[in-house]
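A single protein chain has been omitted from the complex, and every remaining protein chain is retained in its original position.
Chain naming follows the written order as A, B and C, and within any one chain the residues start at number 1.
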Amino acid sequence: MMGAMMIAVVGGEDPSPDALAAAEHVGREVARQGCALICGGRGGVMEAACRGAREAGGHTIGILSGPDRGDANAYVEFPIVTNLGYARNAVVALSADALIAVDGSYGTLSEIALALVYGKPVIGLATWHISDDAGVEDKGIVRAGSPAEAVELAVAAAQGGRSRP
Amino acid sequence: MMGAMMIAVVGGEDPSPDALAAAEHVGREVARQGCALICGGRGGVMEAACRGAREAGGHTIGILSGPDRGDANAYVEFPIVTNLGYARNAVVALSADALIAVDGSYGTLSEIALALVYGKPVIGLATWHISDDAGVEDKGIVRAGSPAEAVELAVAAAQGGRSRP
Amino acid sequence: MMGAMMIAVVGGEDPSPDALAAAEHVGREVARQGCALICGGRGGVMEAACRGAREAGGHTIGILSGPDRGDANAYVEFPIVTNLGYARNAVVALSADALIAVDGSYGTLSEIALALVYGKPVIGLATWHISDDAGVEDKGIVRAGSPAEAVELAVAAAQGGRSRP
Partner (left out) sequence: MMGAMMIAVVGGEDPSPDALAAAEHVGREVARQGCALICGGRGGVMEAACRGAREAGGHTIGILSGPDRGDANAYVEFPIVTNLGYARNAVVALSADALIAVDGSYGTLSEIALALVYGKPVIGLATWHISDDAGVEDKGIVRAGSPAEAVELAVAAAQGGRSRP
C-alpha cells in the first residue's frame, strides 16, 4: 500500500470562464476515478477543481504557499500549510502521481517544469507551450483535448507509474 | 470552513515499547475526536500513531522528508512527498492545530521548537524538557500524564485556536 | 546597503561545448561588472560560470540541492547546503537581482518560471522558448545574442531594480 492515488491540478488564480469550467470538470472526473486531488489550495483553477472533486465525493488536499490555513479555498479538505512561497510547487509536483495543467501563468509553468524534472507525467489542457533551444516543441507535455481526456490520460499514466517495480 | 482539524503527532523512529503503545493510543483518540492526524509519515512513533488513527476510522497524512512516496508507513492515507529533508518539520508544525510530542530525539525537538515559533499549542508526553538561559523550565510545553489526556489537551487547544477571530 | 548585487546563472549539467564556453564567458563578465554570481552550485553550466567568475576575481555562491557540501563544484566559494531538492531553485531565483539562462533542461525551465513568478528579470541565451495558451511567445524572457550582451542586459535590469523605491 502506498496511499491514495493523487492527481494534481495546477492552474492560475485568474482564469477564463472556460478554464474554470474545465477545471471543475477535471476535478469531478478525478474524484469519479477514485483519486484524491492535490493542488495549491487557493482560488481560480484550484478552487474550481476542488469544488468539482468534493461535489463528486472525492478527497482534496491543498498545499498552501503562505502561513495561514485561512488562505485555502472552501473546498480544500486537508490544507497543508507550508509557508514556503512558490517553493511549495515542488511539493505539489512530487506528491502527485500525475499532473494536469489547466490554463495558468508563470506559477503554473513552474509546476509543469518541476513535475518534468521529477519525472512525473504532465497532461496539458489549453496551457503553456514550451520548446527547447533545438526547437523541439512541447517536450514532455501530453496534450488533451477535453477535461475527460485529460483525466483519462492522467489516471492511465499514474497507474503505469504505480505498476512499475 | 477551514478544512479538517488536524493534530500532529511527532516522535522518533526508534521508540521504546511504552512510547509505541502510547503513540498508538494517541492516534486512536485523535481519530475518535474527529480530527485528522498529521505526522512525518515514517516509522516508529509516526507509524504507531497512524495505525491507531486508521483503526479508529480516522484520516492520516504523512509529510515525508524524502523524494519517495514509498517511504511512507503502511497507515498513511495521504502521503505528501516534500523532498525537503528535516525542513519538512516546519510543514508538519504549521499544518497542525496542535502538536503532541511522544518521546523522540533531535528531530522531535526541532518539531517542538518550530511549533512554538509558529505559536502552535504543544503537548508533551514523556518527551524533551527545555529551559531557557534564565532557567525557566518547559516554556511552552504543556505536559500530559497519559495518551488520553494528551489528546484531550490538544483538541481543547485546537478548538480554542479555531474559535479565535 | 542591501548586500552585493547578485546575478544568477542557470543551465544544465550536461551542456554542449558552445553552452559551456558561453557560461564561462558570462561568469567572467558578471565578475568584471562587480556582481556576485549565484547558481545551483553543481556541474556543467554552473561550474563553467563559477570558473569564469572566480578567474576574474569575483565571488561565487552555490545553492546546493542535496545535503552535502561536497556536491559543490570546485569554483563555488560559498556553498549553501539546502537539502531542498529542486525547491532550491526558488532560492536561486529569489536571491538574484537578475537571472541569465544558458541552454538547460527542465530544471532550468523551472528556474526561469520561478524567477518570472517572483518578478525577476530573466535574460535568455540559447535557452527555452515559452508561449502561453494565447500564443504569446517568450513572455517575460529577454533574448540576448551573446554572453556579453546577456550580462549587460542583466546588470542594467538589476540596477533598475535596485534604484526603484
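Everything below uses one rule, namely that contacts are C-beta pairs under 8 Å (C-beta built on N, C-alpha and C of every residue); 3 or more make two chains touch, one makes a residue touch a chain.
A quick note: this is a predicted structure, and the numbers were derived from the prediction, not measured.
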| item | value |
| --- | --- |
| Displayed chains contacting the withheld chain | A, B, C |
| Which of B:2, B:21, B:56 or B:130 contacts the chain that the document leaves out | B:130 |
| Full-complex contact with the absent chain, from C:90, C:113, C:126 or C:141 | C:90 |
| Options C:21, C:80 or C:148, residue touching the unrepresented chain | C:80 |
| Identified contact with the non-displayed chain, of A:87, A:100, A:122 or A:153 | A:87 |
| Touching residues on chain A - with respect to the absent chain | 67, 83-87 |
| Interface with the undisplayed chain - residues on chain C | 1-4, 6, 36, 59, 61-63, 67, 69-70, 72, 74, 76-84, 90-91, 94-95, 118 |
| Residue numbers in chain B that touch the chain omitted from display | 84-91, 94, 103, 105-107, 109-110, 112-114, 116-118, 126-133, 140 |
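Throughout what follows, only the chains that are shown with their structure count from here on.
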| item | value |
| --- | --- |
| Distance between chain centroids, defined by C-alpha means - chain A, chain B (Å) | 28 |
| Chain B and chain C: spacing of chain centres that average the CA atoms, whole Å | 39 |
| Touching two or more other chains - residues of chain C | 84-87 |
